[in-house]
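Every protein chain but one is kept in place in this view of the complex.
What follows is chain A.
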């Protein structure tokens, strides 16, 4: 416990150092404000955006619409990724059906097929959610396959000798045994879809936190860009923190087996 505290201290000190550097560099006007705005300016702009919104849309709507996209895409990715990934790891037949598709699209940069999605699904939410879904699906699917390969084979053998059939073993043994890896997959998925979110909002969007940053960049509003990026970073950390909390609760046995 003591060691952990020390390391947290190091992390905090580094951040403090970065802040001080930022403050100092802008104070002596070493770098033009367009390239690196002063912390105070960023904070003031932030307060202004939170109070009055950006481009006549409230800050909370920007954040809300982004989160709506992010959360619904991740939700569908979890709902489909976990069973398909586990089945694909458990059954060679299912693996033969779906794995090559996932491996095919996975390395393609999302922006490469985003225009196609827009043409097929329209310019609204559907194409954006689909894009984020595809980005989030792969890490969850792959972590599930990796997890099934790592299961202690005796877990399954003992379930068989206790009288469980294949279907029961899938539900009562495979799924819980894979939960720790699944959580890692979900955390990666949220990160990847957050990254993709900005790409999606770059093309054909009129609101969203990613759109805000892109729009500000067009007019070199560095303060807004900084504020948006900081908000994205902080919410990212917050989501991951929440997921870790949930993991500790659901996978209470992690590291104990």
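Definition applied: contacts are C-beta pairs under 8 Å (C-beta built on N, C-alpha and C of every residue); 3 or more make two chains touch, one makes a residue touch a chain; residues count from 1.
What we mean here is this: contacts and distances are computed from a predicted model.
Student: Out of "Spore germination protein", "NAD(P)/FAD-dependent oxidoreductase", "ABC transporter ATP-binding protein" or "Lipoprotein", what name does the UniProt record list for the absent chain?
Tutor: Hidden chain, UniProt protein name: "ABC transporter ATP-binding protein".
Student: Just to verify: which one of A:36, A:98 or A:164 makes contact with the chain not shown?
Tutor: A:164
Student: Among A:68, A:105 or A:155, single out the residue that touches the unshown chain.
Tutor: Checking the options A:68, A:105 or A:155, the one contacting the hidden chain is A:155.
Student: What residues on chain A make contact with the chain left out of this view?
Tutor: Output for chain A: 152, 154-155, 157-165, 168, 172-173, 176-177, 179, 252-253, 256-257.
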